[in-house]
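Below are the structure tokens for one structure; questions will follow.
A single protein chain has been omitted; all remaining protein chains appear in their positions.
Naming follows writing order (A, B, C, D, E, F and G), and every chain is counted from residue 1.
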Amino acid sequence: MEKPLVGVVMGSDSDFPVMRECIEVLRDFNVGFEVSVISAHRTPEEALEYAKTAEERGIKVLIAGAGKAAHLPGVMAAMTVLPVIGVPIKSSTMDGLDSLLSIVQMPGGIPVATVAINGAKNAGLLAVQILSVTEAKLKEKLKQYRIKMKQEVRNKDKKIKKEVGLE
Amino acid sequence: MEKPLVGVVMGSDSDFPVMRECIEVLRDFNVGFEVSVISAHRTPEEALEYAKTAEERGIKVLIAGAGKAAHLPGVMAAMTVLPVIGVPIKSSTMDGLDSLLSIVQMPGGIPVATVAINGAKNAGLLAVQILSVTEAKLKEKLKQYRIKMKQEVRNKDKKIKKEVGLE
Amino acid sequence: MEKPLVGVVMGSDSDFPVMRECIEVLRDFNVGFEVSVISAHRTPEEALEYAKTAEERGIKVLIAGAGKAAHLPGVMAAMTVLPVIGVPIKSSTMDGLDSLLSIVQMPGGIPVATVAINGAKNAGLLAVQILSVTEAKLKEKLKQYRIKMKQEVRNKDKKIKKEVGLE
Amino acid sequence: MEKPLVGVVMGSDSDFPVMRECIEVLRDFNVGFEVSVISAHRTPEEALEYAKTAEERGIKVLIAGAGKAAHLPGVMAAMTVLPVIGVPIKSSTMDGLDSLLSIVQMPGGIPVATVAINGAKNAGLLAVQILSVTEAKLKEKLKQYRIKMKQEVRNKDKKIKKEVGLE
Amino acid sequence: MEKPLVGVVMGSDSDFPVMRECIEVLRDFNVGFEVSVISAHRTPEEALEYAKTAEERGIKVLIAGAGKAAHLPGVMAAMTVLPVIGVPIKSSTMDGLDSLLSIVQMPGGIPVATVAINGAKNAGLLAVQILSVTEAKLKEKLKQYRIKMKQEVRNKDKKIKKEVGLE
Amino acid sequence: MEKPLVGVVMGSDSDFPVMRECIEVLRDFNVGFEVSVISAHRTPEEALEYAKTAEERGIKVLIAGAGKAAHLPGVMAAMTVLPVIGVPIKSSTMDGLDSLLSIVQMPGGIPVATVAINGAKNAGLLAVQILSVTEAKLKEKLKQYRIKMKQEVRNKDKKIKKEVGLE
Amino acid sequence: MEKPLVGVVMGSDSDFPVMRECIEVLRDFNVGFEVSVISAHRTPEEALEYAKTAEERGIKVLIAGAGKAAHLPGVMAAMTVLPVIGVPIKSSTMDGLDSLLSIVQMPGGIPVATVAINGAKNAGLLAVQILSVTEAKLKEKLKQYRIKMKQEVRNKDKKIKKEVGLE
Partner (left out) sequence: MEKPLVGVVMGSDSDFPVMRECIEVLRDFNVGFEVSVISAHRTPEEALEYAKTAEERGIKVLIAGAGKAAHLPGVMAAMTVLPVIGVPIKSSTMDGLDSLLSIVQMPGGIPVATVAINGAKNAGLLAVQILSVTEAKLKEKLKQYRIKMKQEVRNKDKKIKKEVGLE
């Protein structure tokens, strides 16, 4: 397996059904990654240690998913200058708005690159895009991925036209 | 001055106009306190160190005020078993809702006792109430404080009745 | 059984599935408690009587859970100087936002220590933390509880690493 | 002056600039009223006493205005079967949404007739409408009031038409 | 059957499962009523005609339930000086917030007495309270109803105490 | 089949269960239409090309449905002076509020005629109303449609009256 | 002056500072219009009469602006099959969300073409776009207008580049 370049962290194993989508993207792009369950609140020292040592372990980008008062991405971002991508996870109340605001509204100085509520897939793609800045091969794959997406939309277009009886 | 029993922490000096109200309450009740500007994101290690050592410094209750993606109270709460009171501070956007949700929606295991947006005065009173659980003198003072409040309401009642011309 | 130190109150028996979590915490910590269904609106006099006499009954902390226009915690807080913890309960509309704002936005003078929507477990823990301020044994138990939580996160970490095929 | 039929209550004298509008309406309709500053949280016993004795004092309708975690109307409604009209008052945060939800989302059994945020004028009119149910003279005045309003709209219509240069 | 004193109107038959609760209350109190499906938008002339003629038909109070852009209560209120009670009905999106704001935020001059989202039961009770202003018998029944509610809370209190094993 | 006058576009085939309602309306009114799946983000060039060429293909009105950060209607509107109707589609989080605001809050210069969340039926009717401005036959059909709607409300009125036992 | 094709209606003269922007657009495009202050709630019969007779007066499109519980556009739409454009006007509370939801969330059958909060300028443009469907000259003017807008953006681009010192 590839050397881990992306560190994927989630606050609880209950976040895994959402976060697995970013892991699938990283696999598709053949980008090495590591996965951890670390809680900003229950294992705060490990959260800091993890972020602090990420750079020296060779990690280039962090992805952190969390719900409710979702501090994990911000806490990670405070401990490293690596780009940190935050995935707000919808929990049982407030429809994800709490997670979104807790992650995106970071104060000046410590950014978190936030994606949509439950947008783990896009977190994976954003990590690949960041890595591709100086990695021509990844950029090429991203372009292929976009072409495939276009094709899928065109297929759906045909399917719906047929369903409506227009084709 | 009294030995500090309450640790008041705020994320930035811009939070001081709000947080000063809790300091005034603590002074009124003659409860010793310490005040610090510590940022969960800009000085994360100091935030953890502060919370971790609070108990051994003799602190009994922490009050943390923060705005936007307000992680400070939660980060403190993760590092100590002392009660942590969180004050959501209204910033320039979102009318304080971001601060409120970031503080109150803590995951199971690590509570933060949250007060109203900009409710620093009540944070001070809540700290006193917590200390009064085993401190008869404080409880007495709290009751006096309530009586004074009642009297103020009655005075306002007279003032308004006069203004309306009913008395 | 232990002498009741915590008074747990809920507005309706329909709140019990949520509020039972705080009862379980109190049992785990071997803290005596009493449980009551009292409605701020349907049995207002009993609500006041309950809060007013709580201190003399030996209660040290109150926990009140309520939904919708959730006045119970505030009404209790108005009648006692004991710390009152409020649990906003999600009802069938508004996703708990109504309960949260009705509880947390208390006016200056009468604080309610508010936890997350449906956060009864944390209400129980907060009560224990408040009691532990002068109770070394409880503080010790809280630290053990935190260690157990850390271990659970580490177990989940292993589980997810295995599921992803990284370990 | 007329015998008081409407009890106007507000949580603080800071609510008076809003609540005065309902007093003006009551004066316009020559409906007797009494005005009080009573706080559900700072003077809870007076709040209950006030509501409980309203009926025997000859009061027919209560109007209660309050902001933030606005419990006053609900607390009043719990103590009397007189109709209680609630006026949510916009405070410095949350744009009045907290007051509105705290007042309108009453549980089954104890209604509060809620008007718009800062809608004290309509609270006064609603009180008059309730009294007019069996008071033909008031009904007549209400109809005159509506005719006057219509005329005002027509005057505004002319003014704007002139301003636009269409008349 | 009793002569109709309350006019219950709803925008669609899909509102009936909610609105039936107010009909049950009116039946319990033996208050005569009429029920109609009238849409402010699909049958606007009938809506106006209905409200305009309500008074002469002997109706004393109107209750109007509607969802989404819920104009029915306001449209009714514009055509009569009878008190109009509005019931915001939760539809498939926006969790009832759209209905609530469309009903409660009436402009100065034309009040709608708004109850909670889906709060049809309280609409019925509020109608009874309004009628009871000059109807001693209804007032007595309302007091009995409150006593019954209190008893129900006490029964729930016993049930929960037993369930927890405290009694 | 009729020559297409309305272009119906949706961002994904998952929007079809909602968007089909506008297609049914267009069929009912015998207005020719075309249907396409085009994504503002996955097939941006096709989105622009589609809107740009709509006028020369004889299209008179565009209807675009999209969810989440719903850019499709705005992107279309930017490329054509034909009226563009936007349908905010409720997705799995945020209850449709994100879609609504992304569509309706267009900056000055480029309007999108926005209908309710999931309001595809009304989008179809609005398109017909726009076409009817200079098409007397469509206007006549719209009036018949309204009469039919009125009749349906009257039938529901009878049904509910019967259910309640009033008729 | 041109024969009125667009009927501009607002609920109060206080809406005029916003609504004047749509009048300016109509003037720019040399489209005849009429302007009225009509209130859905204070002058309901005139509101209905106005909408009902609009078609026979030669009006092709209606624009209605209103705030708070903004029923005017929906009430108009219920009385005519002409396209009705709704402008939600921000009032002193709720930041325009109440107006937006009251206007856009129309039930199936009666659409209102809603523009942004305070988006009167776009309401004017949308009216022109609707009229241009069969009016080649207006379509041409709209295209010129777009070109002018493009030029303005380019001028702003130059201005900012200069300000930053990049040109």
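Methods note: a residue touches a chain if its C-beta (ideal position, glycine included) is under 8 Å from a C-beta of that chain, and two chains touch if they have at least 3 such contacts.
Here the structure is a predicted model, which is why all the values come from computation and not from measurement.
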Interface with the unshown chain - residue positions in subunit G: 90, 95-97, 116-118, 146, 149-150, 152-154, 156-157, 159-161, 163-164, 166
Absent chain, residues of subunit B that touch it: 10, 12-13, 16, 20, 23, 34-39, 42-43, 46, 68-69, 92-95
Hidden partner interface residues of subunit F, rising order: 11-12, 39-42, 44-45, 48, 67-69, 71, 74-75, 77-79, 93-94, 97-98, 101-107, 109-110, 112
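Here is the rule we use: only the chains that are shown with their structure count from here on.
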D-E compared against C-E, more contacting pairs: D-E
Distance from subunit F to subunit A - Cα centre to Cα centre, in angstrom: 34
Distance from the mean Cα position of subunit E to that of subunit B, given in whole angstrom: 42
Mean-CA-position distance for subunit C and subunit B (Å): 19
Contacts with two or more other chains, residues of subunit C listed in rising order: 12, 39, 42, 68-69, 93-95, 97, 104-107, 109-110, 112, 116-117, 146, 149
